[in-house]
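As structure tokens, the structure follows; a few thoughts come after it.
All protein chains but one are shown at their positions in the complex.
And then chain A:
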Amino acid sequence: MAAPGGRRLLWPGRRWLSQAEPAVSPQPPSSPQPPSSLYPPIVASATAKSTAAKRRRLEHFKQRVHAAPSIEEKLRLYGLLQRPKYVVYPQTFALNADRWYQSFTKTVFVPGLPPRAASAAAKAPAAAGVTPGAGTAPQPEAAAPAPARSAEAAAGAAPYLDVRELRALACDALLQETFYQHKPRPGLYRSQEHTPGPFLTQLVSSLAAYLCGRNPLLAASSLDLKPEVNYYWHHGEEVVVHGHRKGRVDPVRFQIDDNPHLQIRVPKQLPEVVPLESDLGDVPVINHKPSKLPLFKRQYENKVFIGSKAADPCCYGHTQFHLIPDKLKRERLVKANLEDQIEVVYRANGIASLFAWTAAQAMYQGFWSEADVTRPFVSQAVVTDGKYFAFFCYQLNTLALTVETIQNNPRKNICWGTESKPLYDVVEDGSVKGFNDQVLLQLVRFLLNRPKES
């Protein structure tokens, strides 16, 4: 025990005594607040070349993203580190792409549309304008089309949806683009943007304007022409094959950059179709590397975008409209003996585009792979090549697709989809032959979809 004076002389920096002062005197357990330790907490280094240091850096990054003050800052930190990533194209010529895309996005594909859409259709045309919002009860009604049609045929008055007027709208748009308007012949691989593109734009905008009175959500919506939708995510792990980072275990990075033909964004979210934890099927498991699809890697900006920036009030998605490009048209696939891939093209487009859109919407609300969604995000899409229409509905239940977060995550994303059906048979001599009312009605149902008014 040295004298207190001697100790003070030796204080700056040096400890000659082997007995160090007790750092924390043991407190009685009844005290409410333990005293702060004189030593800082002993944790692993943050800069060493060790797994503990890597874990600590990862934790630090996650805390930075959790504590980001705004959505833009959160997205900026999320996509800060750029590395080579697989670019996923929703409209692809790859064979069996829909199964691969389901495995990348943990999506269950359910053929047919959910029964809620069918029952809403029966109620919306049949019910008067008094109770427009009561049509979203999720009860499967097998006789939905029949009473709808009879009700519409019986009453042609204003509160009921007039199929004749809707058919007239669609036929007008079609004839204007194909028959009445004289356009120069399209060039090579430009026939889709020559006729079906303008027809789709005209059809959707006129239908949306017509149905505004029935669906107040459409009145407050925003219709985007050729918007951009991007999403970046990690799923699975792989070992880096060559380069200066050879041998390290990296997450597999994906990026979707999509340009739908049209998009409707709304300020309120669509209601959920099934509860968050429902299990409607299995996700296909593919044990091969994504490059065997074939899928190629590129390194560029990791963008997450829904079509508008975060400050836009219309931050939820309603419906997307996709136009199949010229290289993936039906005739070309039939000529190349790939008839079974026709539906695959539609399905892959629906799954990938809708996953990117719903996931980007969820990120705009602050959710990400470490902070999983607390409510499901629902969006719809129509994929068409001008004549054939396929309808898709997507429910995003989980964003946690990285290696650590997917382990204890039983939730799966769900995509409902139909096969492609023709809207009309042929256009000749100024009239449309073989018009299919069902397809038009399904389109109208999609546009009339809105959240329950409580």
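Operating definition for what follows: a contact is a pair of C-beta atoms (placed from the backbone, for glycine too) under 8 Å apart; a residue touches a chain by one contact, two chains touch by 3 or more; residues count from 1.
Note that in this section contacts and distances are computed from a predicted model.
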Name per UniProt, for the chain absent here [options: "Cytoplasmic tRNA 2-thiolation protein 2", "Large ribosomal subunit protein uL23m", "Cytochrome c oxidase subunit 4" or "Carboxypeptidase A1"]: "Large ribosomal subunit protein uL23m"
Among A:K183, A:K292 or A:K327, the residue in touch with the chain that has been omitted: A:K292
Chain not shown: contacting residue from A:S36, A:T51 or A:N337: A:N337
Hidden-chain contact residue, picked from the options A:L58, A:L80 or A:L95: A:L95
Interface with the unshown chain - residue positions in chain A: 93, 95-96, 286-289, 292, 294, 337-338, 340-341
